[in-house]
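What follows is subunit A.
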Amino acid sequence: MSEDLVVEDLHAGYGDARVLHGVRFTVRQGEVCAILGPNGAGKTTLLRALSGVIRARGTITLGGTSLTGRSPDAVARLGVAHVPEGRGTFMPLTVEENLRLGAYVRRGPSVEEDLERIHTYFPVLKKRLKQAAGSLSGGEQQMLALGRALMLRPRVLLLDEPSLGLAPLVTRELFRIVQAINTEERTTVVVVEQNAHLALGIAQQAHVLETGRIVLSGTAAEIRADEQVAQSYLGYRV
Partner candidate 1 sequence: MRVSAIGCTALLLLAVAACGGRDSGGDTGGTGGGTAAAGQCAGQQTTGITDTSIKLGGIYPLSGPASAYGDIPKGIKAYFDYVNAEKNGIGGRKVEFVVRDDGYQPPKAVEEARRLVEQEQVFALFQTLGTPSTAATWDYANQRKVPQVFVATGASQWGTDTAHPWTIGWQPNYISEARVYAAYLKKEKPDAKVAVLYQNDDFGKDLLGGFKRALEGSQVKVVAEQSYEVSDPSVDPQMRNLAESEADVFLNVTTPKFGSQALAADAKNTKWNPTHIVNNVAASITVLKPVGFENVQGVVSATYYKDPNDPTWANDAEMTLYKQKMQQYAPGADVNVPYHTFGWAVASSFHKAMEAAACPTREGLRDSVRNLKDVKVDMLLPGVTLSTGQGDGFPIESMQLMTFKGERWELFGDVIDTRKEFGPLTG
Partner candidate 2 sequence: MAAFLQQVVEGLGAGAIYASLALALVLIYQFTGIVNFAQGELAMFSTYIAWQCVAAGMPFWLALVVTLAVSFAGGMLIERIIIRPVEGAPELTIVIVTVGLFIFVNAAAGWIWTFLIKDFPNPFPGGALEAAGISVNFSTLGVLGVVALVMGLLYLLFQYTKIGLGMRAVAANPASARLVGIRVGRTLALGWGLAATVGAVSGVLVAPLLFLEPNMMGGVLIYAFAAATLGGFDSPLGAVVGGLVVGVAETLAGAYVGFIGSDLKVGVPLVIILGVLLLRPQGLFGRAAVERA
Partner candidate 3 sequence: MSTTKAKVERPASVRKGGGRFDWRWAGLAALLAAAVYAPFQLVPFHVFQLTMVLVYAVALLGLNLLVGHAGQISLGHGAFFAIGAYTCAILLDRFDLPYPLTLPLAAAVAFVLGLALGVPAMRLRGLYLALVTLAIAIFLVPLLKRFEELTGGSMGLTLAKPTPPAWSGLAEDQWLYFLTLAVAVAAFLLAASLLRSRVGRALHALRDNEIAAEVMGVRLSFYKTLAFAWSAMFAGAAGCVYTWVIGFVSPDSFTVNLSITLLAGLVVGGLGSLSGPVLGGLFVMFVPSISQDINDAAPGVIFGLLIIAVMYVAPTGLAGLAGRLIKKIPRKE
């Protein structure tokens, strides 16, 4: 079980509004797992519950360590990097500062090495290191968010709708990088995505979430082959 992310019987919501009703799934170490589903299904809520942004009932364990009930900063210190919806850019700070914040809970000279590594993934950021992050384009900000997350040297990367608001070309580039990261760094990735095509393209496992419940699970290929999914999320019939 080493570094698997295990979620069991997860309930979460906002105030009186329950959103997740007993979600259960496992992501094996080094795998990419895609969470699909319509708007309002609870995908973002699921990621928030995983990273501790909202309180949840149930069990979440990472490599046997329980994440449930921990605050987001504690979860981050355990190696879970959450790239939130809207990217969470620190607008007035420079690109470099944004990246360094990613490594906030780590110490040591390796931070400088990691900065170099990020530059190889995202050459575009290197040119803009001293620029205010708020002045970046949407795609660049998304790359910055990914870069910031990588600076944590995460065991698990949680990506919330990385394609939102981006041009198709940029999105494709982004997913290419995520895949590269996954293969090169052996980082576990959970990606929530409307664009099921792209997500399934890099995922090994996938789950379909509807009204707070997982209605379908399987390998990426199985999910792609499912007629319902094809109709609803892939926009074509099999």
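On the choice of candidates, all candidates are chains of the complex that A comes from, given by their letters.
The rule is simple: a contact is a pair of C-beta atoms (placed from the backbone, for glycine too) under 8 Å apart; a residue touches a chain by one contact, two chains touch by 3 or more; residues count from 1.
This is a predicted model, so every value here is computed, not measured.
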Could you sort through 1, 2 or 3 and say which touches subunit A in this complex? 2
Parts of subunit A lying in touch with candidate 2, wherever the complex brings them together: 51, 53, 71-73, 76-77, 81-82, 84, 86, 88-93, 97, 100-102, 104-105, 134-136, 138, 141, 148, 152, 165
